[in-house]
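The complex appears here without one of its protein chains, the remainder shown in place.
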C-alpha cells in the first residue's frame, strides 16, 4: 500500500490517545509468549528512560516479554540501526522505535514490515514511511510556550530560543512552533535563536552571552529541559531571575523540582511514561488487528507553578484522569 | 690536467641558516672519473654543500654546472634524474620498509604493466648490488631489523643502483668496519674507472688517502684549497682543515686502581653470552670485534637499556639492579650510543637541555631547573669539546653531525659520570676533534674514571686502550694486555674460523697507508 | 652463520609473504576470542544469517576505516569523513531525485568526496597545516554545507533501481559486503604492490627520508585524503541505498569508529604502520561486539562498559600474542 510520507504534526488520519478506549474498546489481551522490542534513542536522557518505564508498565500488566535497547548516545545513528536489526532477527511480535533521525532506521523497519511485524514510530523523528506513529505534536511544544508569553506578557519584549542539535526534527519543529507563534503576536522579538546541541553547558554559555547582548530580555525557551536548567543557572548568575522567565520541554523530574524551587518557570511536559504506556497499548491493539488511525496523538501540557500539583504524580491512572478532563 | 673539463661544478655557492653562514661563496669542481675528497672540520659546511647539490636545501647564491652546462636542480628527484646520487650523512630510511623498498624509494621499479611495483625485480637488483658490499643482507628484511652498519651499507648500495654520473658520499663509512670499507674502496675504484665521479666526505684520513685523487678543503664555510692527494700527507691536510697545529699523542698508560665495574656472566640470548670482566678506575678498556659481534648489545646491557637473560653487574662492589637505566646512571654509568640520531639526540631541544637530561638533579634548585647553572655547565663543556657554534640554546638538531656527537659525550661529562661506555665515540668526528676526544678519554681516565670504548676503527682501539677485549659471535673470546695489542692479534681473535681466509685476502696493510 | 644457509632466499620470501603478518594474526586472535565468547553465551550469534548481518553492519565502518587507514599510515588523520559522506549523500540524492541517472549521481558523489579530500589534503600538504585541525575545520564546514543545502531536511525518494542494486546480494552475500571486499582487495594491492602504496608507507614512516628520496610527498598526502573522501562517499552511497534517504546529519561519529577500527587493526597514529586486513578485522571486531551485546540484551550503559573493557582487553591480548 502506498502511504503518503508521514508528517506526524499534520497527518489528518489521527486520533487523540484519550479516545482510543471509547472507539476501539479495552486493550485486547495478547497471546501467551508475546515478545515486544523497543529501540530508544539513548538512555542518557531521563525522557527516554521514562518512556521505557511506560512500555514496561503495560508489558508487565499483560504478561508481555519486553526488551528495551538504546544507542549509546543521541546521534549514534548507525549504532541504533545495528541494534534495531539485531533485535528484529530475534523474532519479536511488535517493535517500538524512536529513531535518531527520520531515515536511520528505515532498513530495520522495512525488514520488520516484510516479516509482518508491526512497527510503531514513537516520538520524535518521523519515518515518512511509518504506518503507525504515537507521539505528541512537536510543534505544539513551542506553540504552548509562545502562548504563555502572549497571555502573560501582554507588553511583549525580547525573547530568545536555545535550540537542540542542528538538523534534528524535534528541535526544528519546537523552535518553529515557538518562533512563528510569538512573532505572530506582533510585540515580541526573537533576538537570538542559537543551537546548544542538547548540552547543558553549551546552553549555559549561550544564555550568558545572549544576556550580555540583551540585558532587557524577558524570557528563554529551550528545546529540552536539560538545556533549560543550564539557562536557569545563567540567568541566576546574571542576577536577572526576576526579569527573565525560562521554559523547557519534556517534563523530566529535575524540571519539576526546579519549578517547585521557583527557578524554572515552566516546561512543556509530554508525559513520557504515559506516552510509553499508550504506545505499548497501541502495539497490543495492532497485534490484535485493530484498524487504528495512522497517528495516535499523545498529550502535552505546559506545567508551571500554578498547575504543577495536578500533573505531578506517579499514579498514571490519576494522571490520565487529569489529562482527559480538559480533552473532553 | 688542469684543463680537463669538469663533470660537475658548484660555482659561488652561499647558504645561510638563521645565525650561521654555513657556506660562503664556495666553488668546487669534480672531474670525470675522479674521486674527490671534501674535507673539513665538523661544521665546516661539507654536508650543506652536498645538500645544495642534491636540492635538499636551496642555495642562497651560486649555480651548478654539469659537463659545462648550467643546470637547475629543484628537487631531490631532479638531482637523481640529472645523474647525481647521494649518500646522506644521517641514515635516511623508512624503518618498516624492506631493504629493497628503501633502496628503490622514490623511483620504484615497475612491472611491465607499469602499474605495480616489481618487487621481485627490485629484490633481484638489490641483491646484485649488495653482493659486492655485504652479501648477508637480505633485501627482503625490514631495514629496522638491520644493524646500523648494515643500514649504512644499504644506503651506499642505494646510490650504486642508479647509473649515476656523480655519487656524493657523505661519511659513508662512519659506522663501517675496516673490512667493509675495504669492499667499498674496491667498488669506488671500479666506479671511477668507469668514469663515475665520486665526492667523498670522511673524517678518516686513512680512507681519504686510500681512495681520493684530489681533495677540496673547507673551513668555516669557506673554500680553502683544492689539492692533489699525491702531494699531501696527513699533517698538511689537517693543517689546512683546522688552520692550526694538531698535536699527535700516543697512548699513555694510566694508573689503575680498584675495580669499579664487575660484570659477570652477563648475557642476552644469542647476542651476548657469558660476558665476564672487571674494569678498574683509571682504565680504558677497548672492545673490538666484527660488526654484529655483540659489542653494542653488551654496552646496552651494562647501561640497563635491555633486559639481560643472565648475569649480574656490580659497581664498587654493590650489585646493580639490571634493566634499569636510571639505576645504572645513578651508579655512575653513562652510555654514548652508536645511533646518534635514533638514540642520542632530542632534536628540537637545546644543547644545554640535551646535556642536562641525565643529571637534572644537579641542575635543579628547590625542585626547579636552574637555567643559569645549566647554561654555565653546558657552555664549559662546549668550550672543552670545541663544539660549534658556541650557542647552548640552539636546538641540537641544527648542529652538524660531529658537533651533535660531541654534545652527547658532553652529556656524561656534565653529569660527572664515573663509568663511561663509548660506542663508536668518534663516529663522524673530525680529525682535530678526534684527537681532542682521545685526549679527553685520557684525561678522564687520569681523573680516575673507568672507560669502555667500542670501536670498529682498529687504530682508535689501539690508540686509546690499556687493555683490549675481543668479541666474537656474542662472546668475549680474548683479552689482550697493552703489550699484546696489535692489529694482527685482534683480527686473529675477532674473525670466525669460517671467514678467515676470505677476509685476509682482501685486506691491505693499513699501517702503510698512514705513513 | 648465514653463509651456511643455502635455502633460496627468493622462495623463502614468497612463502613468508603468503602468511598474513604477525600483527594481523594478533588482531585475528582478538576477533576469535570475541567470537568464542559470544558463541558460548548466545545461540543466535554463530548462525549464518547473523554472521552475514555482522558483516553487513560492519561494511560502512570498514569502508570509512579503510580510507582512514591510508591517511593514518601516511601520518595524518581525517576527522571530516562523516560530514564528507553527508555532503556527497545529499548532493547525489538530490541529483537522483531530479532525474539524474544513478551512475552519474554516483560519480557526482565520488567527485564530491574527492573534492573534500583534496581540499583537506592541499591545506595539509601545501599550506603545512596540522591534519587534525584542518579536518576538524572540515568536519564543521562540510556538515554546514550539507545542512544549508538541504535546509536540514532529509532527501527522500531515491530511485528504486539504485536502492535495489545496493540492497541486493551476490551468491547470498549482501552487495555492500561485496563492494567493501572489492575495495579492500584493490587497496591491498595498492598498498602492498604499487608505487603509491610505497610512497604512503614512506611518507608516514619517515617524511624526511621520503622527501630526500624523491617521493612526491605533498601529492602522496593529498591522494590519501582524496581516497578517504572517496571512500566516505562510497560509504554514504551504501548507507543511503539502505536507508532510502540522504540526511544531512548522517555520518555523525563515524570518524571515531573508523579510527578505532584502524587502530585495533594495528595502524599507528604516528604513521608508517597499518594494514588493510587489520583494519577489516578491526571493523568486524567492533561490529561483532555491538551485535553480540545486543543479542544478549545488555542494557545500554553496560554495553558501553563492555565496549570499553573489551577494546582494552582485546588490545592486551593482541599485545601479548605478538609479544614485545
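By letter and in written order, the chains are A, B and C; residue numbering begins at 1 in each of them.
By our rule, a contact is a pair of C-beta atoms (placed from the backbone, for glycine too) under 8 Å apart; a residue touches a chain by one contact, two chains touch by 3 or more.
In this text, all values refer to a predicted model and were calculated from it rather than measured experimentally.
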item: Touching residue (missing chain; options A:23, A:187 or A:209); value: A:209
item: Selected from B:307, B:347 or B:482 as touching the chain missing from the view; value: B:347
item: Touching the absent chain when the full complex is considered, from C:52, C:118, C:218 or C:311; value: C:311
item: Those residues of subunit A which, in the complete complex, touch the missing chain; value: 43-46, 49, 72-73, 163, 166-167, 191-195, 199-201, 204-206, 208-210, 212-213, 226, 229-230, 233, 237, 253-254, 257
item: For subunit B, the residues touching the chain missing from this view; value: 220, 303, 305, 325-326, 328-329, 335, 337, 342-349, 353-354, 356-358, 360-361, 364, 367-369, 371-372, 375-376, 379, 388-393, 411
item: Touching residues (missing chain, whole complex) on subunit C; value: 75, 77, 79, 123, 127-134, 136-145, 147-148, 152, 256, 259-260, 263-264, 268-270, 301-302, 304-305, 307-309, 311-312, 315-316, 319, 324
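One rule holds in what follows: only the chains that are shown with their structure count from here on.
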item: Mutual neighbours - chains that touch subunit B and subunit C alike; value: none
item: Chain at the geometric heart of the assembly (C-alpha centres); value: C
item: Separation of mean Cα positions, subunit C and subunit B [Å, integer]; value: 43
item: Inter-centroid spacing, subunit B versus subunit A (mean Cα positions, whole Å); value: 73
item: Distance from subunit C to subunit A - Cα centre to Cα centre, in angstrom; value: 36
item: Residues within subunit C bordering two or more other chains; value: none
item: Shared-contact residues (touching 2 or more other chains) in subunit B; value: none
